[in-house]
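Only one protein chain is missing from this complex, and each of the others stays in its spot.
Note that the chains take the letters A, B and C in the order they are written out, and that residue 1 is the start of every chain.
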Amino acid sequence: MSAVPLLTVEKLEVVYHRAITAIQGISLQVLPGQIVSILGTNGAGKTTTLRAISGFLGLDDARVTEGAVTFKGKRIENRAPHQITSLGIVLVPERDKVFPNLTVAENLSAAVSRRVSTTERKRFEALVFQYFPRLGDLQSREAGLLSGGERQMLAIGGALVCAPELLLVDELSLGLSPVAVEDLMQRVVEIRRELGISIILVEQNAVVALEVADYGYVLENGRVVLDGDSARLSNHQDIREFYLGQAGAGGERRSYRTIKQYRRSRRWYG
Amino acid sequence: MRMKIAVAAMAVAIAGSASAQDAYVVGITSALTGPPASTYAPAMEALRIYIDRVNTNGGINGKKVNLVLLDDSAEPSKAAANMKRLTTQDEAILLINASLSSTYAPTIGEAKRASIPLLFAGGVCPNEVYPPADPLQFCTTAYAATFDSRGALTFVKETAKGEVTLGLAAMAIPLSRGEMEFAQKIAPEFGFKVAGLEVIPPPTPDYTPFATKLKDAGANWVFSWAPWVTQVRTFEALRRLDWKNDYLTWAHLEAEGELQRLKDQKLFVIGANSLYQDNLPIHQEIREAVKKAGAKYPAEQMSEGWIAGMVIEAALKGAGWPATPAKVQESMQALKVDLKGLRGGPIEWTKDNHFRTKQFYRVYRWDDAKKAIVVAKDWYSFDVK
Amino acid sequence: MQLAINIIVLAAIYALIACGYVMIYRVSRVLNLAHGELMMFCSYLLLTTASMFGGHPVVAIVAALVLSLLVGAFVYVFLMRRMTGEMVLAAVLTTIALGVLIRGIAILFWSAQQQYPITRLGFSNMTFALPGGGRISLFAALLIATTALVYGALFLFLRFGRWGIRMRAAGQNPLLAAQRGVSLHAVYALTWSLATLTGALAGILISLDSGLDATMVTIGLKAFPAALVGGLDSLAGALLGALIIAFAEVMMIHYVDPLLSDVVPFLVLIAMLVVRPWGLFGTKEELDRV
Partner (left out) sequence: MSRVPPRTSGYFRTGYGQDFRLIETRWRRVSAALFSLALLVFPFLVGGYYLDLANQVFLASIGALSLMLLTGYAGQISLGHAGLLAAGAFTVGILFKEWNAPFWIALPAAAFVGAMLGVVFGLPSLRLRGLYLAISTLALHFVVVYVGGEYQTERGDYTGIIIDAPSLFGYSIVSPRLWYFVLLFFAAAALFICINLLRSRTGRAWRALRSNETVAAALGIGVAWNKLLAFVISSAMTAVAGALFAYYRGFVSVEAFSLFLTIQYVAMIIIGGMGYLLGAVLGAVFVTLLPYAIEAIMSALPGAQAYAGIIFAVNYAAFGLVMILFLVFEPLGLVGIWHRLQNYFQQWPFKNRPLAGSK
């Protein structure tokens, strides 16, 4: 790859409670302005990867034991979340993505902007309402009372106020109507286009992800088993079958046993 | 941790051996620290100063007196443990308790088991020292249950003009409550109407509610026999409520200083010890001694300890050398110590009276005209039978 | 009338102390049982500053308050910070231990003697007659004013202040707050020093009104039911709780048995715990958090 990457993750290994290894040897990189999607089934280690990048809290009792996370040439593994945020990596978590008892406006003002100047901050807050006009009408409503879609908007908005260079979005599509997902994805693309923010999308919904992403990684059991640019991935035989749910070559359905075989054979890939 | 215990063992061993020299060993458990310390610590410091003086002047019967002073911080269990140590480790021939009444039961128990005379100095006198007295227990403390109330009410009777409606304030500790309930009981004998008895829990952020109740009950005299905190704060609260009547309270160690702080003509303190503004020779003597020793507490708070010192000296002198607990007890059972005006009369002990044959009282108050504390009623006494 | 005043004064005392408990609990989910001790400690600090700046009582008080802020931060940075991520119970026990430690230190430095800071500062505590036949002492009045002020300020701060909002955010979801760039340690430290400050205010005013000794600690403990009755995570609750407790206590003193007055708060508390364990204004899921 030509351009110098914004974020590189090398042979990352994360251990929970000093005993459980969640991911091992994951490597990936994000180029400036790129949308990278991470696919994978439940428990594949997608969320853990994001958390490892965005930093753990003492009460998670988890830490990066091996490998390196490098952001703009800086090693950032095992730093406190707020430090990483101040570097410009902001996470939109999967669950608990807003402060339920705070109003929409308060949710936004709770975030700490990397660029301290208030004018900058104002600009970003304005941006949020520009991208998500809906939030504008709900400013004084408690976040706990928002609908799923609105929450997601607020979450992204809150993250935007932190003035990120790299946005990590965990399960954008989770529990949302296809329409809402479609809409949000459009916003994400806009944000990338207009602010030049790089984005990592973690998704179970491969269709949507591959649609917007430039590059993708496939995780299984804490390992990367497949990666490539979206076009290549979406044409890849196995992806088509196991993630896009399309019939395989010749249309006949393979038996579960052979699927397993595929998985074993994939272990040593990438 | 084993290590620590070892160290402790060693250390105690040292302490033990140190106390086994040829001297009169007097063991003390006292609330030197902890919440009620301000009542007992000064007394014990006075006692120490006194005994040091005795020692420097050649001791008693040519022998030094070795005070083993242990702190129980007013915790019964701690006091019991101290007593165990004093009786078994240090082989004291005379035990002294200067602590909160809650430590009495265990102290008495231990003293009995070791049959060593036990002197209460600074804490209230237990019932066992009044006739018929328990052979082992003695008391020099100024204040005394039931007598104080009688003394106080007598004074009120004489001073009050016309109808008396008496308000009583106690602290929520058994001792003070008991005494105030006694006062409530005998008030009618003096022809007083009792406005009410306020039992006030020790830590109270605001005394006004209690004061309010006393005031609303129409008390025109209030008598309080409790630790000084309760006495004075109730008084101040009453004054804040613009209650202009007379307030009689016990003259604890702090009394002299506090009278000067409050400067209130109608605040009377009744006590058995003379205040230092009388400036008797003995007072000057104590002042000098205190100055020389560079004591932490003012001379005004030293009387109790000083008296205890005088009594102990006399008792040990009587016991001769080598002294045994039995001998000390024997000499204490017929003892008469002239207190040189620290009190209205001598401390006199007989076989069945280990309190004193006569209990003297004196009442002081602040006088604006003289800008000084004056005697409101001079020594008057009650026979102890 | 006097009764009403007594109730209000007592309520003000309890409320001012209680808000310390509430703030710390609300933000860091730690129940600070050393609050009483911190109160006492700061009040004794006033004695020291008073002797330092003999002539200028106001300076002394301000100095004491500033010190109290530092004390709070110190406690967090050097002790409670290590307890973040530990069991809630462990944290609470740590505060208990801290309390014991502070008490020891206080006695060591200032002894347990009855003290009158007011004379040290050369103030006099006059009393006013109020219309309607009640009377109130200067510092009692000041105490009420301070309580009102503190609660007003806190309310505005938490509602509109950026850091106030962050405190609330951190209280609701520490992880998300951290991911939004909020430094939790900063927030917690801030909370601790503010809470200690309010405690110091309470302690100082009480000791100016009616003297200072080691029993201050127990006063702090007595204010605790107020916080709990109101709901540990609600300032409004603390205010109301304080009022209820004070009312019950004064009424008990006046009409039933003064002796009961120090059991009453806990009886009210038990009743509360049986009916509505999470308190009047508390949010229900607190129960599982602790």
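A few remarks follow.
Here, a contact is a pair of C-beta atoms (placed from the backbone, for glycine too) under 8 Å apart; a residue touches a chain by one contact, two chains touch by 3 or more.
Values in this document were obtained by computation on a predicted structure and should not be read as measured data.
Between the chain not shown and the residues C:Val88, C:Leu130 or C:Ala186, the one that touches is C:Val88. Within the complete assembly, C:Leu98 is the residue of C:Leu98, C:Ile206 or C:Ile253 that touches the hidden chain. Across the interface with the omitted chain, subunit C contributes residues 31, 79, 82-83, 86, 88-90, 92-94, 96-105, 107-108, 225, 228, 262-263, 266-267, 269-270, 273-274, 277, 287-288, 290.
Contacts to the hidden chain, counted on subunit B, fall at residues 1, 4-5, 7-12, 14-15, 32-34, 37, 41, 48, 69, 71, 73-78, 80-81, 84-85, 87-89, 100-102, 104-106, 108-109, 113, 126, 172-175, 177-178, 296.
As a working rule, only the chains that are shown with their structure count from here on.
Judged by the touch criterion defined above, the protein chains link up one after another in an open path, with no loop closing it. Seen from the C-alpha centroid of subunit C, the farthest chain centroid is that of A.
With centres taken as mean Cα positions, subunit B sits 77 Å from subunit A.
Rounded to a whole number, the gap between the C-alpha centres of subunit B and subunit C is 36 angstrom.
Across the interface of their complex, subunit A is touched by residues 84-85, 162, 165-166, 168-169, 172-184 of subunit C.
Interface of subunit C with subunit B (complex): residues 2-3, 5-6, 9-10, 13-14, 107, 111-114, 116, 119, 125, 127, 129, 135, 137, 140, 206, 209-211, 213-219, 222, 249-250, 253-254, 257-259, 261-262. Interface residues of subunit A facing subunit C in the complex, by the touch rule stated above, are 54-55, 57-61, 80-82, 85-86, 90-91, 93, 96-102, 106-107, 109-114, 158-159, 162.
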